[in-house]
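What you see is the complex with one protein chain gone and the rest in place.
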Amino acid sequence: MMDTKNLLEQLLWGGGYLLLAPLAGGLLAGFDRILTARMQSRKGPPVLQPFYDVFKLLEKRGTVVNGFQNFYMICFLIFVMLTGVLFFSGGDLLLTIFALTVAGVFLVLGAYSTNSPYSTIGAERELLQMMAYEPMLLIVAIGMYLVTCSFQVRDIITFSAPIVYSLPAVFIGFIFILTIKFRKSPFDLSSSHHGHQEIVKGISTEFSGPTLALFEIAHWYENILLLGFVYLFFAAFGPVVAVVSSIVAYIIEIFIDNAYARLTWRFTVRASWTVAATFGVVNILVIALLK
Amino acid sequence: MGTRTIIPFGPQHPVLPEPIHLDLVLEDEKVVDALPSIGYVHRGLERLAEVKDYNELVYVAERICGICSFIHGQGYCQGVETLLNVEVPPRAKYLRTIWAELSRIHSHLLWLGLFADSFGFESLFMHCWRVREKIVDIIEETAGGRVIFGSCKVGGVRRDISNDTLKRIRGELAAIESQYNELKPTFLKDASVNRRTVGVGMLSREQAIALGAVGPTLRGSGVAQDMRKLGYAAYKELQWEPVVETAGDCYARTVVRVREVTMSFDIIRQAIEKIPAGPIAVKITGNPTGEFFSRLEQPRGEVVYYLKGNNTKNLERFRIRTPTFANSPPLVIMLKGCELPDVPVIVLTIDPCISCTER
Amino acid sequence: MIEPQPITTIDRSELPAKTATLASQGWRLVQICCTTGDTSLELTYSFDKEYAFSNLRVIVPRSDAVVPSITASYLAAFTYENELQDLFGITVTDLAINYNGKFYITTIKHPFLQKKTNTPASTMPA
Partner (left out) sequence: MAHLTISKIITRSAVSKYATRLYPFVKREPYKNTRGHIANEINLCIFCSLCQKKCPTHAITVKKPDKIWEIDRMKCIQCGACVDACPKKCLSMDQQYSAPSPVKSIESFHQEASTL
């Protein structure tokens, strides 16, 4: 049964996510660019640069190859937002993961609809990436269920003991696939970082102007959502420690991004399944046996 | 068998911003065929030789390419000097050696950076270029330009480097070399880098010879051939041996270049120690006659200048065969059967210089 | 530093056989070069084997500018031979990979055959 107070709280959190996630995500992206630049001995842009970029993109004239392209991109953004709302209002973790997959599928459809060889290859790679990270995401959900006996985020977040203590290996596995989700080296396969590599930005090649801005904003929403997952592992330590832990996880991802070459999809799938099978499954078996 | 797609690679966005175009025929992500086309920016510099004074042509030769600029000028001058029967003073020979090796270091560091970029290693790319910048500074201090030296002329060199400056540069180079040494393990030992280079783009020794590969592409396949062994400039008075690797893959070609940078540092050190005093140029009289193939080792490989003089101010024929031109057929063979993500990596291992090729 | 650079002048009909011999002996094709004369075209094929340098020369009249291809023994020659076709208007027979005049796309057909003129200053490249 849901009382009014609970509903209000959910609305507050969901609404708060919708409003604040792009702000936080954009700032995070700006911080990412500065830290990356410093790791490369450069000064880097101002922290607000991602916002400038997006505003500039929004002002540009949109060029589309296929009318459906924009429709798919809007669906992608809406589903990412929906996923975030589900998660932050304390909804079902499993549902969140599936909604995120649906969002991803819309992105892939958008890339396929353009008929460009680059985005087709990018879309194929994106599908392979989804194949690579899905098992581990499910293991995260199952692991959390085993520990807390609930798939509801609101129950997981209020669980008394830090989940990371019970699921250390699952956490490592999750950090591993976060690299794929954040589109960072060594797994930035579907959208190569620089425009002059083999697939010329791949999945986002044919998106421009306002549509590309939507892609960026969706990516900010997505990043905050993913850091929310990290938060869950540390929730019992209190909000400050948990937020700091999420930021540290992000810094680790930036570090990995700068310390690795891009690898191939074969390796990505093999490696992430191996990680899921060893770290994830072993951790879950241990938990299940100890219960 | 998957459906075949043709994906254009270049001319607008190849790995390095230069206009080479490859039509890649793909089956899924496997490259079944690669067809190169060039000629987008062909400049016809060879014909310019027929209307320009042979002394002025040095400036044209230096501008064939911005990266291997010095050696283009040097090769042209050596060719004309041979036709004129002129012996360059020893100090000029040493200075040419020092500048040529500086340009080799800066070219290889540039390549190492671009190569890192080809497999998506942005930070390694930036750090290679950070080190390269120091070399470019030395070049600007001694020659006046960052990449266009403008220092060679028929009969010698145009400017001297004082012995004090040379000593100071030796110290600076030692510091630069230690910075460079920090970067070496990432190319040689890093797991993610090795996964992208080892066993990729195989070229056997026999293929390399049959297809006319030159430079690090040839040496990476186990052929010890480095045109500096012909003994031009001061090379025959210095201690060095061609760098050879036998594996014939992208990794081997990387190792060749990584080791060559170290060797170039060493050659410069030796040259600074041995450099004799004396004049830096001789006076040139007469007009070139006869024909000569001037062969030099560029950072990218053997370059051949064919000069034919007819006892006038202009050369009758000036033909430049640049290393990238010779390395294109091996590239096509290496690309067949590779995976799409390996294409930029393989293309870069021949160190393509399209502006040279489009002379 | 002057290395011997022997040049052997041969007839164009001997070319495929001679290059096949060189290829079997492990010589590497260095370059193919064309020099334009008033009535003839002079082709020089250069080879290298362990720093030894050797050349074959074929002279063909401008009116009958046809040479056999050497791609049978040296596949790599296709770049040079396409260059000969596009810039010098030489017909290369039995060329393994023939771009049919599209290797260099030039505004003037066979630009290297044009008469040498003193380029006026205004048209010099900047």
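Think of it as A, B and C in the order they're written, each chain with its own count starting at 1.
Following the convention adopted for this analysis, contacts are C-beta pairs under 8 Å (C-beta built on N, C-alpha and C of every residue); 3 or more make two chains touch, one makes a residue touch a chain.
Just so it is clear, the model here is predicted, and its values are computed rather than measured.
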*In the complete assembly, which of B:7, B:60 or B:105 touches the absent chain?*
B:60
_So one chain is hidden, and I want to know which residue out of A:10, A:40 or A:101 touches that hidden chain in the complete assembly._
A:40
*With the full complex in mind, choose from A:159, A:255 or A:273 the residue touching the hidden chain.*
A:255
*Touching the missing chain, which residues of chain B?*
52, 56, 59-60, 63, 123-124, 127, 130, 133, 140-145, 148, 150, 158-159, 182-183, 185-186, 189-192, 194
*asked:* Need a quick check: the contact residues on chain A for the chain that isn't drawn.
replied: 35, 37-44, 255, 258-259
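As a convention for this text, only the chains that are shown with their structure count from here on.
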*Think of each chain as a node with edges to the chains it touches; is that a line, ring, star, complete or other?*
line
_Chain located farthest away, centre of chain C as origin (C-alpha)_ = A
*Averaged-CA centre spacing for the pair chain C and chain B, given as whole angstrom*: 23
_For chain A versus chain C, what separation do you get between their C-alpha means, in angstrom?_
58
*Which positions of chain A touch chain B when the two form their complex?*
36, 39-42, 117-118, 120-121, 124, 185-186, 188-189, 192-200, 258-265, 267
*Note which residues of chain B are touching chain C in the complex, please.*
37-39, 42-44, 46-48, 50-51, 78, 82, 209-212, 225, 229-232, 236, 292-293, 295, 302, 304, 306, 308, 316-317, 319, 321, 325-326, 328-330
*Contact residues on chain C for chain B in the complex?*
1-3, 5, 23, 26, 28-31, 33-36, 44, 46, 48, 50-51, 53, 55, 74-79, 86, 99, 102-106, 111-112, 116-119, 125
